[in-house]
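Yeah, one chain of the complex is gone here, protein chain that is, but the others are all in their spots.
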Amino acid sequence: MTKEEIFAEATSVYDNYVEALETGTFEALQSYSRNLSERIIPRGVQTDEVVGIVLLLRDVLARSLFAKYQTDFRLLNRILDAYEPAANRIANTVAVGFVQERERIIREQQEAIRELSTPVLQVRERLLILPIIGVMDPQRARQLTEQLLRGIRANRARVVVIDITGVAAINSNVANHLVQTVEASRLLGATVIVTGLSPEIAQTLVNIGVDLGKMNTVGDLQGGIEEAERLLGYKVVPLTETTQQV
Amino acid sequence: MAASVGFEAETEFCIAVNSDNDLVAARRKGRVLAEQIGFSGSEATLVATAISELARNIVSYAGRGEILLSTVGNGSSIGITVIARDQGPGIADTRRVLEHGYSTSGGLGLGLPGVRRIMDEFDIISAPGLGTTITVTKWKRR
Partner (left out) sequence: MAVPILKQSHYLIATIQSALTDADLVQLRDALADKVGKFRSRGVIVDVTALDVLDSFASRTLRDISYMIKLRGAETVIVGIQPEVAFAMVQLGIAFEDVATALDLEEGLLYLDKKQKLGQHGSQRGF
């Protein structure tokens, strides 16, 4: 943030702060802190910075109250009794508003990523491919399995190629999920071909003692699709060859 | 903060399990309850499957008992707790029951390791002559 921006925000925070203290209502402050959060979160402002400003303001105001009423101790006590809970509530409102906004953004992003990350694509009649890219955790593996199973039913798929070229490594938990996905697909009558296993993933699968009779693996995606086409009874022939034959 | 209020109130169902006929009713009730609190189709199926295994365990080993279903909330999440209770012969070594290599061919209802896998929490209390109480919980995924 630039100096001017900090000054402008600090002024706004102060105005809102004083208004909340004077009126005892927090709606304006709440909407201001939400609005502030929306603006500053994308710029990477941290929770401690925001809370720090509000707490600082609380202390500054408290000091000024001290300075003003130090001669009348009884009055000062009464004023502080009123001031402290209100000031704490203000700090609370701002901090909660900030954190809620951040959580909302994280949730949105998670959903967006999840939807993007597991496309089940039909490349031919009865043939689906599922390219998996990025980090696999148990939750994503579970979601992916559910999506694939629904896809198999909806597209009446007989063969599925799961390509994990884009997955660097998986732990044994996720490896077990992969095996379960293959088994569950078979229960729906679909054959799964897994392609693009990295040496690390192959190692993990060997470590968990996967039954290789259940796993149908082909080196790369292209090979996997060719194998799938063979299973489905397709034969891909270059155009020139067919015309020569005619 | 207001979102979590109201889940503390628990819905409870008690289903007597006296024969394998009662399994169907128990798991149906479990599925309905799971769907009511917003479980996905596959989560509800997992809950129903667990109930089926637990209820069969009762029929096979104790002859009779009961299944209690309730919703649970811990402030930020909501779930279903299933309690399977019987006054049967009990189990001497509960750990071994869970270790036993799960196999579909091995006897009736030895699905406890499977139940533990498909639920999030699993607890078993049993002793010879004192019956068995198994408590499992599945939390809703967010």
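Note that the chains take the letters A and B in the order they are written out, and that residue 1 is the start of every chain.
We adopt the following convention: contacts are C-beta pairs under 8 Å (C-beta built on N, C-alpha and C of every residue); 3 or more make two chains touch, one makes a residue touch a chain.
Predicted model, so just to flag it, every value in this text is computed and none were measured.
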Requested in this report: For the chain that's not shown, point to the residue among B:S42, B:S77, B:T94 or B:T135 touching it.
Outcome: B:S42
Query raised in the report: Who touches the missing chain here, A:E19, A:E146 or A:E226?
Result: A:E146
Report task. Specify the residue from the set A:Q180, A:Q203 or A:Q222 that touches the hidden chain. Result -> A:Q180
Requested in this report: Considering the whole complex rather than only what is displayed, give the residues of chain B touching the chain that is not shown.
Outcome: 20-21, 23-24, 27-28, 31, 41-42, 44-46, 48-49, 52-53, 56, 102-105, 108-111, 113-115, 117-118
**Report entry** Those residues of chain A which, in the complete complex, touch the missing chain
**Finding:** 145-146, 149-150, 152-153, 156, 158-159, 180-181, 183-191, 214, 231-232
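FYI, only the chains that are shown with their structure count from here on.
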Requested in this report: Take the average of all CA coordinates in chain A, do the same for chain B, and state the distance between these two points in whole angstrom.
Outcome: 31
